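A protein chain is absent from this complex, but the other protein chains hold their places.
Showing chain A:
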Amino acid sequence: MRIAGRGMIDRRKPVSFTFDGRRYSGFAGDTVASALLANGQRLMGRSFKYHRPRGVLTAGSEEPNALVTTGVGPASEPNVRATTQEIYEGLAVRSQNAWPSLDFDVMAVNDLASPYLGAGFYYKTFMWPRRFWERVYEPVIRRAAGLGALSGQPNADAYEKAYAFCDLLVIGAGPTGLMAALAAGRAGADVILADEDAVMGGRLNAESEIVEGQPGQAWAAEVVAELAAMDNVRLMPRTTVTGAYDGGMFGALERVNQHRARRGTGAPLECFWRIAAKQSILAAGALERPVAFANNDRPGIMMAGAVRVYLNRWGVAPGKQVAVFGNNDDAHRTARELAAAGVHVAALIDCREGVRVQGAAYPVLSGAQVCNASGRKELEAVTIRTASGEHKIQADCLAISGGWNPSVHLTCHLNGRPTWNADIQAFVPTPGAVPGMRAAGACNGVFSTRGCFVAGLEAATAALEALGRKPVAINFPEAEDAAYKLEPLWAVAGKGRAWLDFQNDVCVKDVAQAAAENFRSVEHMKRYTTQGMAPDQGKNSNVTALAVLADATGRGIAETGTTTFRPPYTPVSIAAMGAGGQGKGFAPERFTTSHAASLAMKAPMVEAGLWYRPSYFPRGQERHWRQSCDREVGFVRNAVGICDVSTLGKIDIQGPDAAKLLDLVYVNTFSSLKVGKVRYGLMLREDGFVMDDGTCARLGDQHYLMTTTTGAAGQVMRHLEFVTQCLHPEWQVHVISVTDHWAQFAVAGPKSRDLLNGLLDAPIDNASFPFMACGAVQLGGVEARLFRISFSGEHAYEIAVPARYGAALFDLLVARAEAMGGGAYGMEALNVLRLEKGHLTHAEIDGRATAGDVGMEAMVSDAKDCIGKTMSERPGLRDPKRGQLVGLRPVGAVKQLTAGAFLFAPGDEAIRENAQGHTSSVGFSPDIGTFIGLGFVTRGRQRHGERLRMVDHLREIEAEVEICAPVFVDPEGGRARG
């Protein structure tokens, strides 16, 4: 029901929306909750466990009851608080946790079964049989309980994340925050003022108080306008600061477009901010707490402060006959304002004795309590208990106030605990709990408007001082300065279920039962009853539950203590926190210069780290990848193949001490390498295990080019930076990654030199360019680098050109190779070629292998120290029983080998304790005509010719294998030298 002349809504702008399919009309400025209340729709949800009918309790983000689903299909969003969702034309809202309808919910049968469903019910009931846990109990419980559901379709909306920086972050734009921001803004500080509401002003917009001779709403609007005009102040409405983190960092969720019909426009729905603030002021206000009594969850029972918000902010009377119940003066304000607005006040019930109200237009019952409420889907009457007995009065709305809890949450995010303040019967922030943060105003236990102005100004002055800025004088606005007096009342005695946590359906008796069953610690009580574990994290119930627990255990509230406060303050969607990480955004893609050509040749691409590389290049009639792979292996063995190897890490190393660096990081010596030569090198970690391998070319006296494996490029680069900065900063040497600067292609096969000589400006021969030579060449006038190295074991080269020529060179090389009976080859063929030669990849050097394990201990130079050398001499790393690299070939009926299978002696049971080793890489060798493999076998080098049983437990494959040398083709290595 709307009240004329009140509210900050635009009555010239009607907005229509639907709730459970029915069309409703509100005004611009309404929330779903205010518009539904204005239309007399008070039933807004069903409770989590008992499916009790529920109406709206609050007017803010702490709302436990009125959770709804907005939107349809992939755009639907569950568990949206109706109290914060602004309405817009066409908004579709659905109720949750009710079937078939909100009005008639079959699961409400749970409410009748409530004597059996109290705290600990699940723990005690669904114990046995064990096999029912996953198959029966969990699906049933999950279906019966819960709030909104996800659509199950991919989220089509855009989200953002962003960083912001400021001198001073002011959290909350009520009287405290506005005053603080004004003082800091006028003093020239960089200020961010964030508030979760769409309209800044906080309680100034909720009350009808006069500030500086004008309505508080108008005063707030003026200040906001002044702040908006300042270049050094950034206003962030609809932004909840959700967490405080180390070093002045804050997380914040901005609901950028949640208040508009914006689906499909590409505009971000939400933005997750990380705000770096030198100083901060917490002006988060306070949350009003209910009083527990039987059936205090009836729709129509609301917080007294929220009733004033609906009245003053949205011009809505939440009922026709409103009763007010409280333990403090603030409840009186609600009764007064309702009466002034012409709403019938059925009674003001104050639990305190001797309370009088001068000239009240409604009955005032002092020393009385509300002890029950009736009316299932809508409040009809409340039962009042006085000294003379109990009686009912008719009311369709009960405004209730048990006092206010300061919003201390953010001050506790760095492990701080709040302090109990007996004067206001609430917890207040402990000063200094978050470095650089000052809590001020209502969140610090100061409840009058004037008190908040004073606190805001003081906090800003202190923050400015910490920032080294001079405060400017500010005229102090006149405002109410009423004292806040209350008498604690947590739960009204009596039978029947009295609700504490509305969102998780926790009652006073559940907490009492937890205490009786010895879950007396507050953390145990929380987990046993689930008190405060719903999405609202018990914002309006935790303190009351503590008080009930304290009472049940005979302790004080301060002694009972609070549970831990953790971010986020209000729920944050995963989509916002992971903005940019959806789909391809999860990992950047790195493409080689031949990427487009590979795609044009229909090559399936495989990921190698962030790189994409061609798996194979299918041709004509080939129906299986193996056919393509075998053909490509043949190119290299018989003619010439072309493969893009640009993804290998390339590190340019220059300086007078470059050779010293290489001698320290490689096990073998590079200072002795001649200019124009390449050498294979093996690198250890300091703990003695192999880090990486690759070739390193000496391009000049003080100039080397190191290559790394594709996967370890980043790790090796970091390692070199570590050695040059942390171990030998005195060395004159510089390292830089040039991986992306050069496109590099393998030209491999007996016809490789013929191919190159058709392209190079000056031809080469075996004498001028022998195996392991390197040097500068020219290719159509382009400066290129040529390396005679071979991963395939054939006569082969790698040619590198500046990346801008990569695409053109790849096309040219492939065309020439095809004309010579060869062509491009992919990763599958590359792997087979290296397997046939026993060359290593990270399948072999997997972080557990030593130089000895891979048969390279002879490479470790005796003449010098190197990283990892000392530790590689540990007895355990020299143990002859260690797995040693061997070749494997199938000799039994089963011809298939698999990687990752275990190896056992023929008679042994295939269990872990009997394992003699494992296979690391396998492939089908067209040259040998069977599968071949590499693996590690204990004492393997002395066991060539022995037979073992390969068992792949996962794929259920068993094969008989013979151990052999890990080189299958051209063991003398003559081909590479020819």
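Note that a contact is a pair of C-beta atoms (placed from the backbone, for glycine too) under 8 Å apart; a residue touches a chain by one contact, two chains touch by 3 or more; residues count from 1.
Just so it is clear, contacts and distances are computed from a predicted model.
The complex appears with one chain absent; UniProt names that chain "Sarcosine oxidase subunit delta" among the candidates "Fe-S cluster assembly ATPase SufC", "Polysulfide reductase NrfD", "Phosphate ABC transporter ATP-binding protein PstB" or "Sarcosine oxidase subunit delta". The hidden chain makes contact, of the residues A:G342, A:G620, A:P729 or A:G945, with A:P729. Within the set A:R22, A:K485 or A:R718, the residue that contacts the chain not displayed is A:R718.
Annotation: of A:A75, A:A276 or A:A807, A:A276 touches the absent chain (contact as defined above).
Of the listed positions A:K869, A:R889, A:R943 or A:R975, the one in contact with the omitted chain in the full complex is A:K869.
Seen across the whole complex, the unshown chain contacts chain A at 163, 245-249, 274, 276, 414, 435, 686-687, 718, 721-722, 725-727, 729-730, 865, 869-871, 874.
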